[in-house]
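Missing here is one protein chain; the remaining ones are kept as they sit in the complex.
Chain IDs A and B follow the sequence of writing; residue 1 opens each chain.
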Amino acid sequence: MTLLQADNLNLSFGGLQVLHDISFSVDDGEIFAIIGPNGAGKTSILNCLGGFYLQDHGTIRLDGQDISSLSPDRRAAMGMARTFQNIALFRGMTVLDNIKLGAHSYLQTGLLAAAFYWGSAHREEMRLRAEIEDKIIDFLEIEHIRKQPVSALAYGLQKRVELARALAMRPRVLLMDEPVAGMNAEETEDMARFILDIQEEWGITIIIIEHDIHMVMDISNRVMVVNFGQEITTGTPESVQSHPEVIKAYLGTKQAVAAGNS
Amino acid sequence: MNIFLILLTSGIAVGGIYALIALGFVLIYKATSIINFATGEFMMIGAYIFYTFTVMLGWPAIPAFIMVMAGAALLGMLVEFSILRHMLGQPTISIVMVTIGLSSILTGFAEIIWSSDFKSFPPLFPRSPIILGDVIIRSNLFWGFVVAMVTVALFAVFFKYSKIGIAMRATAGDQMASYSMGINVRTMFTTAWALGAIAASLGGLIIGNIGGVQPNLGSIGLKIFPVVILGGLDSIGGAVLGGFIVGILENIAGGYLDPYFNGGVKDVVPFIILVVILMVKPYGLFGRREIERL
Partner (left out) sequence: MRIGDFKETYAADEAVFRSTTSRFWLGVLFVLLLIFPFIASDYLLYMANLTGIAIVAAIGLNILTGAAGQISLGHAGFVGIGAYTSAVLTNHLGLPFLICLPLAGLMSAFFGILVGAPSMRMKGLYLCITTLAAQVIFEFIFVHWESVTGGIRGLNVPPPSIFGLKIDGEFGFYWLVLPVIILTATAARNLFRTRVGRAFIAIRDRDISAELMGINLFRYKLYAFASSSFIAGMAGCLWVSHLKTITPEHFPLHESIRYLAMIIVGGLGNILGSIFGAIFMTLIPEVLQTALKFFEQFKPEAMAYLYPLQTVVFGLLIVVFLVFEPHGLAEIWCRIKNYFRLWPFKH
């Protein structure tokens, strides 16, 4: 069943055409990867999906509903969560507060209730804390840092906190922009395991942009290759790897792929 | 005599002076992204330096004028070196407040050194008013306008053709790229502060010549904000345009509306225009929105 559908996305800045008729659909519960060289427009696709950029034309549907012109916060409330290429945590907050922030959309407390911390506001905060502790902090193994300010954390841990924050949004679709960029082999492996668990145990659909080609091919159900803002091919990791244009445009030579697979 | 014409001409004259002061702000903002709330106090210090050399030490005007520029440049560099250099990468609020703190320090010291009494310069220009057709302008205002416009023009030429000017424009355009082209960004920051302080101090000298000097002369500096928002922060031309718009509008509005409000219209009109403009165009009349990246 299709959960997210993008049709003919076009985006340009000034005279520069960044996306050119990008179309794809993502099935419920799959891991869908977007790969391509630097500047191919991958992050721009995520930005369009999340609502940070507004495409010039084209439509985006989430679960059949047209969300093409909704603001980012509305899309977030509908279940679009996002992690960023350059870590975008809130540096003035602790790990716990960062994660709690992810839950913003489905919390109810208003300004007045917050000021008085009335019963309902208090109960809501306690429920939230319990939920985060049980489900997210435990799952991502970050108990030991929950009270620390995020700015003091190592890079790999910051990435993990970012993922935790995205999970706290109770997402249906998780957009991940280079989740393992800059990580060492061990951290990469951890992150890949988390991503697979999120798909299997949480049933969350994941759209991922990544340069680490091994990881992408290992974990994705389907892969879309883009270059110069255009789709080159979409398919299973195996079929994509053998596509002649992909080999030419992105992977370089056949040997490189072979080496990659060995 | 035509009231409107009189208001218009004096508006143009005042606007030219605003343009010079705004230039003092824009030079620094463009190169360093720092919102300098002490621009007005740079003006005030410039005026006091002139007063010190001409009245207290009895120097002739021209050498005193050079001392003003030298003193202002020194002050600008000192401020950049001792304070703003430590504020790189700080949030806007901190940078705004540090320059506000600086303006308070300068005002206080000025009062300690020169007292809060009103000081005036020896006459620099012929006393007789300037007559242009139907319109009569006060001599000091007219010559102030001329000096301001010449200074602005000199700055414009400097930026267009001199090596330092081109390097500064490059730095303002893209810091990292300029850095890799071998431009010393640090030096450019210091230079921008020196030049900005010079422009402001000359503005202060002109204002001081028209209306005398007091430690709170710097409060006129607040007028630069409507000027720069209206004219845009991108160019010297913008500062001049903004200066003229604000100068003309406030003079005309003041001239016609003051009787109904017991005065003070002049000081508020630029800000009302500013609010209206920002409501319609949040980045000013000519400002550009930066494309943000994630």
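What we mean here is this: a residue touches a chain if its C-beta (ideal position, glycine included) is under 8 Å from a C-beta of that chain, and two chains touch if they have at least 3 such contacts.
Quantities reported herein were computed from a predicted structural model and do not represent experimental measurements.
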- Considering the complete complex, which visible chains touch the unshown chain? A, B
- Name, in rising order, the residues on subunit B that touch the hidden chain in the full complex. 29, 35, 83, 86-87, 90-94, 96-98, 100-112, 116, 215, 222, 225-226, 229, 233, 261-262, 264, 267-268, 271-272, 274-275, 278-279, 282-284, 287, 292, 294
- Message: Suppose we count only contacts with the excluded chain; which residues of subunit A make the list?
- Response: 50-52, 71-73, 76-77, 82, 84, 88, 90-93, 97, 100-105, 107, 109-111, 113-117, 121-122, 124-126, 129-130, 133, 165, 169
